[in-house]
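With one protein chain removed, the remaining protein chains of the complex are shown where they sit.
Note that the chains are named A, B, C, D and E in the order they appear, and that numbering of residues resets to 1 at the start of each chain.
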Amino acid sequence: MAELSHVNKNSQPVMVDVSEKKITRRNAVARAMITLPEQVMETLRKDDFMTRKGSVFQTAVIAGIMAAKKTGGLIPLCHPIGLDNCEINIELNGQQDMVIYCTAGVEAKTGVEMEALTGASVAALTIYDMCKALSHDMVIREIKLIEKSGGKNDLKRKK
Amino acid sequence: MAELSHVNKNSQPVMVDVSEKKITRRNAVARAMITLPEQVMETLRKDDFMTRKGSVFQTAVIAGIMAAKKTGGLIPLCHPIGLDNCEINIELNGQQDMVIYCTAGVEAKTGVEMEALTGASVAALTIYDMCKALSHDMVIREIKLIEKSGGKNDLKRKK
Amino acid sequence: MAELSHVNKNSQPVMVDVSEKKITRRNAVARAMITLPEQVMETLRKDDFMTRKGSVFQTAVIAGIMAAKKTGGLIPLCHPIGLDNCEINIELNGQQDMVIYCTAGVEAKTGVEMEALTGASVAALTIYDMCKALSHDMVIREIKLIEKSGGKNDLKRKK
Amino acid sequence: MAELSHVNKNSQPVMVDVSEKKITRRNAVARAMITLPEQVMETLRKDDFMTRKGSVFQTAVIAGIMAAKKTGGLIPLCHPIGLDNCEINIELNGQQDMVIYCTAGVEAKTGVEMEALTGASVAALTIYDMCKALSHDMVIREIKLIEKSGGKNDLKRKK
Amino acid sequence: MAELSHVNKNSQPVMVDVSEKKITRRNAVARAMITLPEQVMETLRKDDFMTRKGSVFQTAVIAGIMAAKKTGGLIPLCHPIGLDNCEINIELNGQQDMVIYCTAGVEAKTGVEMEALTGASVAALTIYDMCKALSHDMVIREIKLIEKSGGKNDLKRKK
Partner (left out) sequence: MAELSHVNKNSQPVMVDVSEKKITRRNAVARAMITLPEQVMETLRKDDFMTRKGSVFQTAVIAGIMAAKKTGGLIPLCHPIGLDNCEINIELNGQQDMVIYCTAGVEAKTGVEMEALTGASVAALTIYDMCKALSHDMVIREIKLIEKSGGKNDLKRKK
């Protein structure tokens, strides 16, 4: 049966030893959603907050990129790796959700899934922070991996 | 109409000025859930990984507490504040979810909601990281605020 | 003669002991300027990059605020303090300069001058980073303190 | 029997809840020693490396102070607190030891022992780093608490 | 005579220039010990704190791994490098010592001794932190390098 890679034979947490792995180009896309109550949506609709140039969007984009770079310092057993690219895109899905995509890539011995997931999560938390004076009835939901490539098991879900 | 507190009259992001606010005792509880596929659940059930002493749980608990302390460095417009207490509790809900509660408290001019939400989110991301060698069919869902007290608008949801 | 406060009698660097000082409300405003060559100005003028909503401006604002929060981790002998408010404003002065003001405030035993200066400096470095694909003929100049209050010697310069 | 304060009734790690504790002035002094082989001592004796102005000493002093400020980010269950003062003093004990004292103080609900111990430890590691091109036969030893005051149980050992 | 590599000809601290060095696989093992008074040992013996699954052990393991990743941010003249593996093992030596081994490895131009030493030291400080409510009569001692390979001078001591 498959084993947890981050737990050694003594049941202790351990960083996976990737020293024998080859460097390949790794990519990952993760998605998070945040559902906003009508009261928040209405305020954001005014002026241009809902546009890509609105400062809620831009602050979330920057927070997500900066958090992706900090992944190795946040997730205890993640390898500290660089990033060759990182992009956050935020869309409205016509309902009351902001949908956040975080794309990350690097040439490394290990994948960038956690970087993409961390970037998307912190972008969502930042939107929460900026809108919380209006309402706390927001929910961050469905943070998941959409794509990964460059490792043993590639994956590509429909968006 | 209510205004976004983190955006100034020029539509620029800004830290809310709390200099005139009084110091009160602030508490917050946030919750995150992570749904695990049967393949992951089965591995965790072996031995004692599902128990509170399992290293998946313990690593997530520590990651969450350490992330709560870093909230001011992750969320761009959060005030940097201390913490008087921080506790992470993880439960299994009988279905295929790990349910993570993060409780945070401090005496400060501003609330600790973001600390609780960040702690719960990073604990969930850590569980994801530790189980991802088994499957990427995990979803972090329903990160939300359960309780807050000490500020203008207190809140207490049913768990 | 006046003494360097951060060097002890053995000529060793030391954090100033503020344990006997009273907590007062401290404020500081610092200013940095960055001079851009015509080639950069021209590109920024297109579209709305020069407006307050442009992403060069917004990224610099957020970088400056986040850096102000990290001051105690960057400047070796600075006390680690919180911040009650932090605001970055960026203006064009009609010549080829972006003028950055960083305002910081907190109730503490020691001042927030370094926070304001660090916030303004990192905002300027961020503008440099975002425009450097166009030209490296940019100069950051005249980083200085404009105002401080709440300490022994208040100061207020003409902007 | 006494209990471990950082482990809750479910045997999970937890930050101690200090919300009911009073703010008092806390001080702590910790000591670390590093024993250097003759080969290293000889090199340091040349010029003025052994003096308080030597750059091995000064780099260690600054590294220790900066590490003391990061204690809450390094030790998982430490409360994030400020510091009102922090001083590192390094002496030669006539044998082959550099003896490092780190003094820390703050007004807080909890003590600064870990800050003093962390500052002394990182100062010792820094000396190790700067001398390791000469020899790896160095040993850091006897890191311990010398004094603490302001809490329930004060302590003062002979230096 | 051998020279200090981190001090330039002007007696100033400097990062060693490794740009001409070849990338090789680097490994290092460091060891730290912490001596606990009987009172602490007795409490730890209850239940399963002494086992590998006890939360004192697990928290120390995670703190050590996370600190090893932060080495370049703690030790002023250390190169910032990644890590391909990092493992912390803690044993009881039959006396009153917990013995901590930190193993680190990476392919890089420079060694990982400081990463291994920092990981072991912070794991020891974390045990200190978690047991200090019982007694401050703990001593961290004999932090030293046990093995290194991949550089100019390899080393392997008896454990």
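As a working rule, a residue touches a chain if its C-beta (ideal position, glycine included) is under 8 Å from a C-beta of that chain, and two chains touch if they have at least 3 such contacts.
The model shown is predicted, which means the values in this text are computed figures rather than measured ones.
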| item | value |
| --- | --- |
| Partners of the unshown chain among those that are drawn | A, C, D, E |
| From A:Glu38, A:Glu107 or A:Asp154, residue that would touch the chain that is not displayed | A:Glu107 |
| Those residues of chain A which, in the complete complex, touch the missing chain | 25, 52-53, 57-58, 61-62, 65-66, 69-70, 82-89, 105-107 |
| Positions on chain D where the hidden chain makes contact | 48, 53-55, 58-59, 62-63, 66 |
| Residues belonging to chain C that touch the chain removed from view | 1-7, 11-13, 16, 39, 42-44, 46-49, 54-56, 58-59, 62-63, 66-67, 70, 74-78, 113-114, 117-118, 121-122, 124-126, 128-134, 136, 138-145, 148, 153, 155 |
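To be clear about the criterion, only the chains that are shown with their structure count from here on.
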| item | value |
| --- | --- |
| Most distant chain from chain A, judged by the mean position of its C-alpha atoms | D |
| Selected pair, greater C-beta contact count between A-B and A-C | A-B |
| Rounded Å distance between chain A and chain E, as computed from the means of their C-alpha atoms | 31 |
| Multi-chain contact residues (two or more partners), chain D | 11-13, 16, 58, 62, 66, 70, 76-77, 82 |
| Category of the chain touch graph - line, ring, star, complete, other | other |
| Those chain pairs that satisfy the touch definition | A-B, A-C, A-E, B-C, B-D, B-E, C-D, D-E |
